[in-house]
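Got a structure here, written out as C-alpha cells. Questions coming.
Only a single protein chain was left out; the remaining protein chains are all shown in position.
Coming up: chain A.
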Amino acid sequence: MISQKIKKVLAIAMVTAMLSATFSGCGTSKDDSAVSSGSASGAASNSAAGNDEPVDIRLMTSWTAGSVAYESIEALLETYKKEKPNVKITHDALPSADLRTKLTVEMAAGTPADVSWCILSYAREFIKDDKIIDWAPVYNDPKHPEFKQWFSEVSLNFATTDDGKIMMAPQEGSIDGLYYNTEMFTKYGWNPPQTFDEFLALIPKIKEKGISPLVTGGKDGRFAWLASALLARSAGLDNFNALTLGDAMTGWKDPKYGFTDAMNKFKQMIDAGAYPKGVLGMSATEADQMFARGEAAMYYEGAWKPGNFATAGGDEFVNKIARVDFPVFTDCPNGDTKVNVGGNIIGFFVANDLPDAKREACINLVKNIVSPEFNVPIMEKGGFVYAGNADYDKTKVSPVMNQLIEAYRGATSYIPSMDAIAPPAVDLAIKQTAMPGMITGEFDVQRAIAEVQKAAEDYARGK
C-alpha cells in the first residue's frame, strides 16, 4: 500500500516536472526573445540618443567566397567593425539563385535580412507590401547627399516605381556581351557576328574545327539574358515592356508582341548546333571552364562574366576576350537594333519597420556598400560594372572590362534581363521550361510559347 502511494507520488512529481519543464521551456524562450528584441530596440534608441549600444545587422549578398567582391565585402565589414564596434554585422553570402529563394521565404515569414542584395523584379514585389523602405526620402535627406552625387537620374529611375518610390540603392550596373575568344577568332580568320545571319553562318565554321560555338550554364537555367536579347531584337522595347511589365502580360502567344519571333530565332540557333551536346547538364562554372579551355568560341551573358572567366582561366585568358553587342535581326522590323540587356538591375534594400537607429545604421552600411570607394576596385578587378558615376584606372582593367564599362556608360537604352523584370513564375517558365524544352527537342516553338503563356495567365489570374 505504502509502496503504491510512493509510486503515485513519484508519478505525479515526474509528470509535474515534465509539464513545468515543457511550459517553462516555452516561457524562457519567449522571455529570451522579449529580452533580446527589447535590448535590440533599446540599443537602437540609445544609439539614436548618442550611446554606443550594440546594433545587430544581418546582411545578405550574392558575393560568395572565391568571387572578387567577396574579399572586398569582408574587408569592408572588418573595417566597419573597427570603426563602429557597437555595430555587429552578420554576413550571409549565398549564390544568387539561393539568395532569391531565401529572400522570398524570409519576407513571407516576416523575418527578412536587415540589408540585402536584391534584383529589381523581387524588390518590386517586396515594396508592394511595404516590406522594404522607400529610398526617395533618403535621397532627398540633406544628411545623405552622396546618393545624388553617385547616381544619375537614369540610374535612380531604373529602380523607381510608377508611384515614385525608389526600391533600392543602385549598386551593380550591367550590360550584356557576346564574348568571344579573340585568339581563336584571329587564328581561324573569323569575324565577330554583327547580325543574326552572320551568327548562324559562323556556327558551322566553328563546329568544323571541333569547337562548340556557344556555351552556357544550362543546368543552372542561364537563359534569362538571352531571352531578353532575343525578345528585344525581335519586338523592340515597347513590346518588351508591355509583355513583362504588365500591359500585355498575357500576350506571350500573340505574335505582335514578338515572343514568337524570339523563340523562332532560338530554334534556329539550336538547329544550327550553337550549343554543345550536353549543355543542359552543364553548370555555369563548367561552361566557364569550357570557354577558358578553348573548347567553346563564344559566351553570351552579363558584365560580371569577366570575373568568372578570370577564375576559370586566369588573367591571361581574360586578356584574350572581347565583347560585341548581341547580333541584330535584320528581318524583324519592330526589333530594336541598339538596345542592350542590362541597366541598374541590382541594388541593396533595407527592411522596413526597423527601429530608427538600426534603420539609420543599415542606411549607412548600404551607403558604404554602394559607394565608389567600395565598388571601383572591384570593377577594376573585373567583378562587375559599377552602377554609379566614378572614374577608374583604365590601365588596371582588362580590355574586355574596359569595353563593358564603355558600352554600359554609352548605351542609349537598356532592357533588364528576364529574371530581373518578368514575374518570377513567367521567368521560370521561360528559362527552366520553354528554352530547355526546345534544346532537348521535347518542345517545338508553339509548345514552348504555350508553356510561357500558361504561366503568365496563372500569374495574371492570381493578381
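Everything below uses one rule, namely that a residue touches a chain if its C-beta (ideal position, glycine included) is under 8 Å from a C-beta of that chain, and two chains touch if they have at least 3 such contacts; residues count from 1.
As a working rule, contacts and distances are computed from a predicted model.
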Undepicted complex member, UniProt protein name, chosen from "Vitamin K epoxide reductase domain-containing protein", "ABC transporter, permease protein", "TusA-related sulfurtransferase" or "SPW repeat-containing integral membrane domain-containing protein": "ABC transporter, permease protein"
From A:282, A:310, A:345 or A:418, residue that would touch the chain that is not displayed: A:282
Absent-chain contact - pick from A:129, A:271 or A:353: A:129
Hidden partner chain, touching residue among A:55, A:107, A:159 or A:202: A:107
Interface residues of chain A (partner: the chain not displayed): 8, 11-12, 15-16, 18-19, 22, 100-101, 104-105, 107-108, 125-126, 128-129, 131, 218-221, 276-283, 286-287, 289-290, 424-425, 428, 432-433, 436-437, 439-440, 442-443, 458, 462-463
